[in-house]
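For this depiction, one protein chain was excluded, whereas all remaining protein chains were kept in their positions.
Labels A, B and C are assigned to the chains in the order they are written; within every chain, residues are numbered from 1.
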Amino acid sequence: MAEQNYDAYREGVAGRADVEDTPELIAYYRSLEKLEAGALWTVANKIEPWQPRSESVPVLWRYRDMREHVLRSVDLVSPEKAGRRVIYLSNPGRREVSAAVGWLYSGLQVMHPGEVASAHAHSSSALRFIMEGTGAYTVVDGHKMTLGRNDFVLTPNGTWHEHGVAEEGTACIWQDGLDIPLVNALEAGFYAVHPDLRQAVTHPVNDSTATWGAPGLRPQNGDWNKRYSPLFKYEWEPTYEALVRHARVTDGSPFDGVLMHYVNPVTGGPVMSTIGASMQLLRPGEQTRAHRHTGSFIYQVAKGSGYSIINGKRLDWTERDIFCVPSWAFHEHANSSSSDDACLFCFNDLPVMQALNLYREEALAENGGHQTVAA
Amino acid sequence: MAEQNYDAYREGVAGRADVEDTPELIAYYRSLEKLEAGALWTVANKIEPWQPRSESVPVLWRYRDMREHVLRSVDLVSPEKAGRRVIYLSNPGRREVSAAVGWLYSGLQVMHPGEVASAHAHSSSALRFIMEGTGAYTVVDGHKMTLGRNDFVLTPNGTWHEHGVAEEGTACIWQDGLDIPLVNALEAGFYAVHPDLRQAVTHPVNDSTATWGAPGLRPQNGDWNKRYSPLFKYEWEPTYEALVRHARVTDGSPFDGVLMHYVNPVTGGPVMSTIGASMQLLRPGEQTRAHRHTGSFIYQVAKGSGYSIINGKRLDWTERDIFCVPSWAFHEHANSSSSDDACLFCFNDLPVMQALNLYREEALAENGGHQTVAA
Amino acid sequence: MAEQNYDAYREGVAGRADVEDTPELIAYYRSLEKLEAGALWTVANKIEPWQPRSESVPVLWRYRDMREHVLRSVDLVSPEKAGRRVIYLSNPGRREVSAAVGWLYSGLQVMHPGEVASAHAHSSSALRFIMEGTGAYTVVDGHKMTLGRNDFVLTPNGTWHEHGVAEEGTACIWQDGLDIPLVNALEAGFYAVHPDLRQAVTHPVNDSTATWGAPGLRPQNGDWNKRYSPLFKYEWEPTYEALVRHARVTDGSPFDGVLMHYVNPVTGGPVMSTIGASMQLLRPGEQTRAHRHTGSFIYQVAKGSGYSIINGKRLDWTERDIFCVPSWAFHEHANSSSSDDACLFCFNDLPVMQALNLYREEALAENGGHQTVAA
Partner (left out) sequence: MAEQNYDAYREGVAGRADVEDTPELIAYYRSLEKLEAGALWTVANKIEPWQPRSESVPVLWRYRDMREHVLRSVDLVSPEKAGRRVIYLSNPGRREVSAAVGWLYSGLQVMHPGEVASAHAHSSSALRFIMEGTGAYTVVDGHKMTLGRNDFVLTPNGTWHEHGVAEEGTACIWQDGLDIPLVNALEAGFYAVHPDLRQAVTHPVNDSTATWGAPGLRPQNGDWNKRYSPLFKYEWEPTYEALVRHARVTDGSPFDGVLMHYVNPVTGGPVMSTIGASMQLLRPGEQTRAHRHTGSFIYQVAKGSGYSIINGKRLDWTERDIFCVPSWAFHEHANSSSSDDACLFCFNDLPVMQALNLYREEALAENGGHQTVAA
């Protein structure tokens, strides 16, 4: 049997652990293990790296590859047997926790006209981004929302929610985004199936938008003290218009073009406690500069085509493709078109980074702010 | 010469002051006066009333009366001589402090094409509500905003601001709303004339709306930590649409119909620290119930016609009329039209009541919630 | 009968109103008055001064003068007839509103052993600062607090409260501080006498201090969402010790020496929404520099003797004396003793200035930061 190595993480730098294994020390370490203890210096350099080392890798999920597999699931399983009929995105570095990147889960769900998934509630916060089809709807705590392409809808943690497609609709595909891996890791996840498997719609359809979706206005009867946005649906059209209008008066960010965060209108803060979301517009031909920051990011191409370079790896994307940026990975985006703008939807765990005071960012200084693409 | 009376406020109620003047006491009171002091029981019942007694009275300023006087001021004084060419509204109970109601000032300002008022800044918070004309604009800290009918614009305290009308415009009239009387009473008012009398426009025209006026979206580069809304202009069209849309999904308030507060999109709170504003819609034929609350309110009829009953006094209003509701006065509103909705713009000192923990309200319980109109 | 003058406030400065009366204008002004209106330029320079002009004047109330008058009130009126047997401080510039300075009320209350004032509640926020005697107590919403010299106790707005002196105590005198004039001016004052004239003590004596008075600690069961501090009593000893300890590690403020604000331990903010309070220590021989700021301040000398210079007027004070600093008045303080420190208790309307975004301050630049004392 091979000897265990205790000095694998030595660094010859003042202030870091640099203790070589000796028989005496090894015996000491083993006696510590019997007490459910260990010597910090054997692991210190491993658990306190100089900077974040993400386990995730940049991945591009092409929609032209994913779509047929997603559609095929309709023939293979029913929503009743599957619970939810979803193909999830599995980052090679995060297979163990079923994450698309970091602690974020994402999947593609398909539903046929007349189908509906059973109502449930969980501690995870969730969102959907509609990719194709007509007639999709979501019900959140009795509020029903009709959904179209590029609409973004919340199903916050603790709410009863269910999804379906109207009889007169077409097959719908949407992206789910959740913090399931995070909530599990934090050992704080609860799950409940609605006692009736369906919830009643108790408010006028789309009342959330009609109540909370007005610019700079708050309803008189709008008391709201929950920890998530009462605006559950953010429609594509006003969002795109807002970006176009904003683009006329701003240079935007050198790293992100013209970017707007979806916010809780009651607080101006993120839409949910653990997940933030944004939509950004890259002007025709725009090529941003590289920066990196803590937090994990999942993008979906809402409009146009182009490419992103992530830690030196170039990913070419077109509408509906999905890709991820791991924590502390340099990234820059480019719109390949010289005539049309491109839009990227994004969800991320920025609210976690900010709430826990762990956000940090850094621009790439060298080479005009652009990475060298790996061969 | 008449003797001074010290026992004018006696009340024969346990727990209240009830001390009769005697020669000995009067002598005592006079000796206190020499020490810059007094006996509380001689004034206690006066300064601690059982409930608020407003000095203001309900007033209706009819636009058909005011308009010609406002227009005439153009011939009488120049903006240069007048500083600002404004006719202010003077509540009979508040003449001493030039207030329209409570501690709120309001005036009607007129400007001809090509005219511009000099740039200045003050501790007072200010707003404008456009009544008629085309080509009006306001500049706030280098942000220029073009203004149309029923648009609502902020000039928050401490900002450099100026108003004008474009050469190609028409004569414009707008309502000014300020907290001048409050700031004066609090002995906290500063005033400055801009060194150049004009400020440069340093941002794209209407950039404030293009940056902050999107529903549920916050610009990436939008750091803002000032104590007022960065959205300086709230346009009429999206506001009216928001009310109509909201009216489809809500019964509204029994006291106010469908009411939405203008808010600071960064915080969800009031647009300025001392002045709040709202727009409300009364459905055809709608007649609200009476309630009363602390705080002073000034209304302008943005659309339609109807009447309000304020402490038993009926005021019939039509578009552009202005009226006020004093603190703790019962008030109810009615839309006289059976076919068209009516809209009331309002500004008020609700943020003061709330910040100082002094807000209180009460519904009228008797008579189905409706006041008897005084003969 | 004398003609009314409309051009009394003219200023020959660009950007200010400068309109001379003419017969035509006077006729115009009179027609406006009939419409409950006026021309802004006739009052603009009055209501928008260049900087605050306080109506209050600096006053020193010497305790050696006041004390005998306060004690004499015991013989003249009973607490039952007087409601509260208090001699209030009346600023010559604020007699109309019974204020000691600005919108702040203050009075000296005396109570004999066994006496108790009836329980009541009001919209005004109140505090007491104990000047002499033993056995005083206050009950706030069922919490009874025993009080000693230099203790500071809150009776926040809306709470039931009553004051008394134990049978075994001695005659007690304390200073009351309230925002009665402000709440009245804001037309938001309500007053209620307790139905039983006495309230039951429903918590252990001094439980507020035992629950909330620990440095850096919050009780597990301490949910508190009221708008005022749950710590109702701030005792003199730990306050003085804190100042002495803090003085060892800080130079303090050049304007205030070593000053600590009493705070709400739940929020770190002011003790009540409208009234702040502080205690400051001036080292032996310390002479601060002059500054001025918005807000009104009432001081009581808790320890030692010295003088303050307020807008050029020197006030010499000793223990128990009370004096006031009006808004925007330059002020500086000096400890006359070369061996003992001096302590000033202060309450003020700083929370109002801050909540309404009206706080501003300025140091005196000339003459080494010291005022010239008026002859």
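Rule of thumb we're sticking to: a contact is a pair of C-beta atoms (placed from the backbone, for glycine too) under 8 Å apart; a residue touches a chain by one contact, two chains touch by 3 or more.
Owing to the predicted nature of the structure, the values given are computational and were not obtained by experimental measurement.
Taking every chain of the complex into account, the omitted one touches A, C. Touch with the hidden chain on the side of subunit A covers residues 13-19, 24-25, 28, 31-33, 35-41, 43-45, 47-56, 59, 61, 65-66, 69, 72-73, 76-77, 80-92, 97-98, 102-103, 105, 107, 118-120, 122-124, 157-158, 180-181, 183-194, 197, 227-228, 273-274, 294-296, 326-328, 352-353, 355-360. Touch with the hidden chain on the side of subunit C covers residues 203-204, 206-207, 209-221, 229, 231, 234, 238-239, 241-242, 245-246, 248-250, 252-253, 256, 258-268, 278-280.
In this section, only the chains that are shown with their structure count from here on.
Taken as a graph of touching chains, this assembly is arranged as a line, each chain contacting the next along an open chain of partners. Between subunit A and subunit B, two chains of identical sequence, the interface residue sets overlap for the most part, with shared numbers making up over half of the total. Work out the mean CA point of subunit A and of subunit B, and you get 45 Å between them.
Annotation for subunit A: no residues touch two or more other chains.
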